[in-house]
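Can you read through this structure? Questions will come right after.
Just one protein chain is left out here, and the rest sit where they should.
All chains are identified by letter, namely A and B, in their written order; residue positions are counted from 1 within each chain.
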Amino acid sequence: MGKSTIIPFGPQHPVLPEPIHLDLVLEDEKVVEAIPQIGYVHRGLEKLVEKKEWPEMVFVIERVCGICSFGHGWGYCMSVEGNLGVEVPPRAQYLRTIWHELSRIQSHLLWLGLIADAFGFESLFMHSWRLRETAVEIFEDTTGARTTFSVCKVGGLRRDIENEKLAEIVKKLRDKEAELRELTSVFLDDNSVKKRLVGIGALTKEDVIELGAVGPVARASGVSNDVRLDGHGVYNELGFEPCVEEEGDSYARCKVRVREIFQSIDLIERAVAAIPDGDIAIEIKGVHPAGEFLARLEQPRGEAYYYTKGSGEKFLERVRVRTPSNANVPALVKMLQGCDLADVPILTLTIDPCISCVER
Amino acid sequence: MSNLKIGKMIMRSLFGEPATHMYPDVPREWADVTHGHIEIDIDNCCFCGHCARKCLTYAIDVDREAASWTIKRMRCIQCMHCVEVCPKGCLKNLPTYTPPNTEKVVDVFVKPPAS
Partner (left out) sequence: MNIETHPADALLALAQDTKADGWRLGQVCATTIGDSVEMLYTFEKNNELKSYKFMLNAEAPELQSVTATYPYAFIYENEIHDLFGVKFKNLAVDYEGTFFRIAEKTPWNPSAAKGGEN
């Protein structure tokens, strides 16, 4: 047993797109303890609700994070809609589901690129992001923006997608499927990649339950924790089954995300086949949210909560967003205990951290 | 045989077309709906100031006296809320971005006095 050393990791680090700081207590090459520190990008967006009227607040909530932007907008709208007790037209529900699954595709491909970058496989990173561009281009074509779409509004959507275009979207995704399979097989079968992922940072099912982890982190350890099972949007109609793996290591977390990319393509195809015609929004006039409501949503990174509390005024009293990374930081701390120093960047990435989401 | 799984992909990109464009020589193709920048039909504007009040980032200023409509381009987040709330329908979105700049661009539009 050597004496322990403390190595600071972050807030600026090549693998970290966002600032999180970890104090790593090391004994030789092994991490014995990790103390997380966040708080570098707290912007107080939730407080803005006192200055912005509730229909406009959706633009602010969407900008909490660039990658899960659509989900944030949807979650906030769902929460206010629940508060007002209004039903969204079915076509809007289908379109929201389609856009949300597209977000999942682009988010997971972004993550695959980042993890490739973390273990130093630069060309794999480039190819992941090249394929991610397919989803991002579909977004630009349908919503007008690449990341923050401003397309959700309380009561429905601002923009429709014509049925021909929907068929085109499915075709575009199916065209890329072969290439996606080729790309993901590098993650799942290549020896050099497997050496960096298999058996690293394993969490047991009990660990995950004890640490309250959500999303792909939980599903990789055999916990079928997925809010899509409670049927928000049209997931019940589409026949959704969560992707669950048992091993609980970094490789399993990668596998869950890879499987979810293809599952999302299937879900989009099924949604496009079943989408009804009709309105995409209902008009809400003259009422203000007066109760409180808690909505839940499965983001690409896991379960997110959206809480709104109104007092019958045009400004809400409180909006709270509990994002998935918030719940996954304790899991990260547990994973880091006992790992090698060289695996810290990869483990930090396997929870797909979104620190701006944690602080808002 | 699971070493260098990426080999085929690399070969394809080595001998195939590049995935990127030679920007700015080859101009970017925008979708029709791309949130690029806001354009105003100033002759139609009634200077009600609705867009300025609804703007989330306070990027728009409307001066009724001077008949001017001002937008701080660098503050605008292209949420298109002003386009939606304009009662005269004189604001619209054009699918091209404003060029990058080292200064904060402010565009002023003044309505010529009716003759």
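Rule of thumb we're sticking to: a residue touches a chain if its C-beta (ideal position, glycine included) is under 8 Å from a C-beta of that chain, and two chains touch if they have at least 3 such contacts.
Note that this is a predicted model, so its numbers are computed, not measured.
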- Query: Can you list the shown chains that the hidden chain touches?
  - Reply: A
- Among A:L183, A:L197, A:L211 or A:V258, single out the residue that touches the unshown chain. A:L211
- Note on the structure: Even though one chain is not shown, chain A touches it at residues 37-40, 42, 44, 47, 82, 209-212, 227, 229-230, 291-294, 296, 303, 305, 307, 309, 317-318, 320, 322, 326-327, 329-330, 358-359
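Definition applied: only the chains that are shown with their structure count from here on.
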- Chain-centre distance (mean CA atoms) for chain A and chain B, in whole Å, is 27
- In the complex of these two chains, what residues of chain B are touching chain A? 2-6, 8-10, 13, 19, 31, 33-35, 54, 56, 77-81, 84, 93, 95
- Seen from chain A, its contact residues with chain B in the complex are 52, 56, 59-60, 63, 121, 123-124, 127, 130, 133, 140-145, 148, 150, 158-159, 182-183, 185-186, 189-192, 194
